[in-house]
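The structure under discussion appears below in the form of structure tokens.
Shown here is a partial selection of chains from the complex, left in place.
Note that the chains are named A and B in the order they appear, and that numbering of residues resets to 1 at the start of each chain.
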């Protein structure tokens, strides 16, 4: 199965900078929201995972910027899981302008599975119930 | 004794918004830095306080905006402690443009003394060593 989540957001005034468009760094919190929605679609939540002792610290982030978006514009963010091993996973994102579905930005984040003291864990061994859900969600590379 | 701390900062691009000046919300992290420098001047640090089990959550914040400042402008932030009781304290801040010392913004924050589970504590009873330092630093109202 290949699942893609969709999240709608409206650009906040505080997310713009003096260039008049969304500051490049503020796409990363959007990816994070989108990733949270992706996970939530399957009856689990990232908050619950942290409470259960699983952290997913970021090991890599990246974004390509195609268009700028301005204050009060609505965007749609899609997220899919593009890689999964027992110790790490990767997500891919697209930000589209809602009005014309023009591609604005793409992104990618890589994560390690860690315990509460930020030591790497084997998710399949320690939390097979989570790993099984992720295994169903992951799709091939875009 | 009445002590006033001084902190120099340069406006970050990411702190501006589409109006071309620093977003009003971004003065509060500046006050926080200034407050940290105030505390640090006396050989203690807010980080150390948190490690010792003392939190100072904010109960009130406020700011008045007189002038805007733009990207790459240098500002000076002053901080003083204007109130102290055994359960709470208040700080007052001024942000000045470094080039001409024109007053840009004033601010005020109120804090409770709490333990790690965010329960209010009597600082004088539980941590007399910190209370004594604060007692020396507090000054009358501006």
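The rule is simple: contacts are C-beta pairs under 8 Å (C-beta built on N, C-alpha and C of every residue); 3 or more make two chains touch, one makes a residue touch a chain.
In this text the structure is predicted, and so the values were computed from the model without any measurement.
The complex in this file is a homo-oligomer whose displayed part has 2 chains and whose full count of copies is 4.
Everything below uses one rule, namely that only the chains that are shown with their structure count from here on.
Chain geometry summary: the mean Cα position of chain A and that of chain B are 34 Å apart. Taken together, the chain B residues at the contact with chain A in this complex read 13-14, 16-18, 20-21, 23, 25, 70-71.
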